[in-house]
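Removed from the display is one protein chain of the complex; every other protein chain stays in position.
For clarity, chains are labelled A, B and C in written order, and residue numbers in each chain start from 1.
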Amino acid sequence: MTIKVAIAGARGRMGSAAVESILAAINIEVVAVLDYKYEGKYLHGTEVNDKLGGVPIYTSLANLAAVEKPDVLLDLTDPDAVFKNAQDALALGIRPVVGTSGLSKEDIDRLSDLATKGQIGGIIAPNFSIGAVLMMKFSAMAARYLGDIEILEMHHDRKVDAPSGTAVKTVEMIREVRKQHKQGHPEEKEHQQGARGADVEGMKIHSIRLPGLLAHQEVLLGGTGELLSIRHDSFDRSCFMPGILMAIRTVMERKELVYGLENILE
Amino acid sequence: MTIKVAIAGARGRMGSAAVESILAAINIEVVAVLDYKYEGKYLHGTEVNDKLGGVPIYTSLANLAAVEKPDVLLDLTDPDAVFKNAQDALALGIRPVVGTSGLSKEDIDRLSDLATKGQIGGIIAPNFSIGAVLMMKFSAMAARYLGDIEILEMHHDRKVDAPSGTAVKTVEMIREVRKQHKQGHPEEKEHQQGARGADVEGMKIHSIRLPGLLAHQEVLLGGTGELLSIRHDSFDRSCFMPGILMAIRTVMERKELVYGLENILE
Amino acid sequence: MTIKVAIAGARGRMGSAAVESILAAINIEVVAVLDYKYEGKYLHGTEVNDKLGGVPIYTSLANLAAVEKPDVLLDLTDPDAVFKNAQDALALGIRPVVGTSGLSKEDIDRLSDLATKGQIGGIIAPNFSIGAVLMMKFSAMAARYLGDIEILEMHHDRKVDAPSGTAVKTVEMIREVRKQHKQGHPEEKEHQQGARGADVEGMKIHSIRLPGLLAHQEVLLGGTGELLSIRHDSFDRSCFMPGILMAIRTVMERKELVYGLENILE
Partner (left out) sequence: MTIKVAIAGARGRMGSAAVESILAAINIEVVAVLDYKYEGKYLHGTEVNDKLGGVPIYTSLANLAAVEKPDVLLDLTDPDAVFKNAQDALALGIRPVVGTSGLSKEDIDRLSDLATKGQIGGIIAPNFSIGAVLMMKFSAMAARYLGDIEILEMHHDRKVDAPSGTAVKTVEMIREVRKQHKQGHPEEKEHQQGARGADVEGMKIHSIRLPGLLAHQEVLLGGTGELLSIRHDSFDRSCFMPGILMAIRTVMERKELVYGLENILE
């Protein structure tokens, strides 16, 4: 059976990479694009025009659903749009697969209720990189035994914010299992302000910003006489594609909303 | 309740570190030493003498058991001695905690049968470093998703054998879950023999030997556009102590033999 | 003064990146393109057409020189073409800046003679990445003191050859200063063939090939109780551009041929 996917955000950088990946995947096809303009036109690669043979563009999810009958709505737009799209999709019996970290706890709970009531799957993932999600998951598993933890996150110098969302998310996942305690020397002295990094939940985050860098994170867990380091390097946007395909396949078998790719990894 | 521990191999480097760690631990005490000589003498730190106040030395486990009634026999001797010690311990109702990678499948099965029949716990661990065991466990978990894997193991140049036992053990754990396939370029050319490392179960192991190094291993798992690296650095023999203490505590609650520290980590 | 540059290989991937970099640079301009076809046409970005305003294309260096009077010929074509181009350039009083590792010792000597006779500069560089060249240079400098050396080179799994040219070149540079001796344990045993890597000039090279990787090399130098590691990560073709611009500026001040970017770094 082939899974029919509609994509919102298909003209963006992530979206067009996703279209390409799905076109190359087995048993998944792109049947329609949801956009805020270009109703009635077609998407061919990254170009929009009138020629048949591309993917039809709709500006209404209801119309799209009526004609194309997708199984899944892959939404790669921004936080403002995704909530309404996901809500509408669930109401129409379409499974949402959403890539965003911008939804509030309340939004997620509401979508979760809708999915459970409708007995229909949904997946919301702040991060579709399988490697990054494994890094976070393993760090949390190890923190039970190696509870002294510092995180290095390294990005190009065009990134404005520090620390990164992934570093903060990692700390939040670790906090659930780590025995709380004060790290470092009890009388530690910082002769230059900031040397010891940011204290987040009793752990330390250090944000490096350099030209040349892409997106990297290393979690260091220290124990008696040993160090465990779990590092993820993201070299290319393509690293999100296997996670997106896995989510599309998995959402078909679910009857509830899942938040976080880590919860569909075994 | 305090757990009473007898130690075999207490005069060795690992053994004397273990004695020290147990002396500093809560609710565990060293009640006797099993040795092949020095019957009736006492161990004080690393010194053997006649002064009371040290740990009494026995050359017979039966006598030791009759007098000191230990709960656990921690065995840090060599592969030749451990099988008999563990067998005797189980027969005497003492739980063996054994650090060795030298037992055969048959030996382990026999000890396992004894433990099950006697409804008594036992733990055999080729590696007591929690960090190293987590590295192996996580590598195997990740291999399901990131199946292209190369291992770097780095040791001081006084190590004769390559690859290391830990690297081979890691590959064996990964093999159980990794989808078999050929890694690398299908027409790969090695212009200098050995450049691409050792092929073990379709994965690659590279052994580095340099003065200065201690014991380090890094498992590299590559995926589309990303790399996950799991590294363990062992700086000091003390890294084995938390695992030994954990095994001593855990073995009290078991009624069967457990092989591998990974199977008592959650 | 603005340096006038003609480019051979401008339509290739490296060439078009170079054209863009030079257009953005101060005091350097692209005045012409040397190609084997498209005589009389113009290059606009990556497109060739008849519109004025682009860079004029020539198929003869003599004609190009007569009309455009370039100071420098930047040659990013393949080894087959570069020797003749460089020879012709020197004869015409144009300074060649060539990116290739494919020239023979004899070819380099002949070009060197021509440059010296003509009292004109030329630069041939197997590698224009400043970071990579510094890694090699520092490794050679350190090898005098830390002579036990292993190299890890890591590339994507579309690379056919192992070890990489950069790793071999690094070993050659180190060999000049390293005191020859046998590394590792004298009775070292390789239980799995290839584990200890390729022996090149008494040092070891390990080649890692994984999907996701780009181009990385780490030189490990071990000493008593310490390790020095010099690593270069090449994330993007753009890493060659600063070296190309530096070579173009430097070649104007030379009156002889220089081989290797390391010889124009201070």
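Simple rule for what comes next: a contact is a pair of C-beta atoms (placed from the backbone, for glycine too) under 8 Å apart; a residue touches a chain by one contact, two chains touch by 3 or more.
Note that the coordinates shown come from a computational prediction; the quantities given were computed from them, not determined experimentally.
**Q** Pick out which of A:K69, A:R110, A:R175 or A:R209 touches the chain that's been left out of the picture.
**A** A:R209
**Q** In the whole complex, not just what's shown, which of A:I3, A:L220 or A:C239 touches the removed chain?
**A** A:L220
**Q** Quick one: which of A:V48, A:A91, A:V200 or A:L265 touches the chain that's been left out?
**A** For the chain that is not drawn, the touching residue is A:V200.
**Q** Which residues does subunit B use to touch the chain missing from this display?
**A** Those residues of subunit B that touch the unshown chain are 212-214, 233, 235-236, 239.
**Q** Under the stated touch rule, tell me which residues of subunit C contact the chain that is not displayed.
**A** Residues of subunit C in touch with the missing chain: 129-132, 134-135, 138, 141-142, 144-146, 221, 223-242, 265-266.
**Q** Residues of subunit A in contact with the chain that isn't shown?
**A** Within subunit A, the residues touching the omitted chain are 148-150, 152, 154, 157-163, 168, 183-185, 187-200, 204-213, 220-227.
Definition applied: only the chains that are shown with their structure count from here on.
**Q** When subunit A meets its copy subunit B, do both sides use mostly the same residue numbers (more than half shared) or mostly different ones?
**A** Mostly same residues: over half of the interface numbers shared.
**Q** Based on the averaged CA atom positions, which chain is farthest from subunit C?
**A** B
**Q** With chain centres taken as the means of their Cα atoms, state the distance from subunit B to subunit C in Å.
**A** Whole-Å distance between the two chain centres: 49.
**Q** If you average the CA atoms of subunit A and of subunit C, how many Å lie between those two points?
**A** 39
**Q** Can you list the subunit B residues in contact with two or more other chains?
**A** If we look for residues of subunit B contacting two or more partner chains, we find 221, 223-227.
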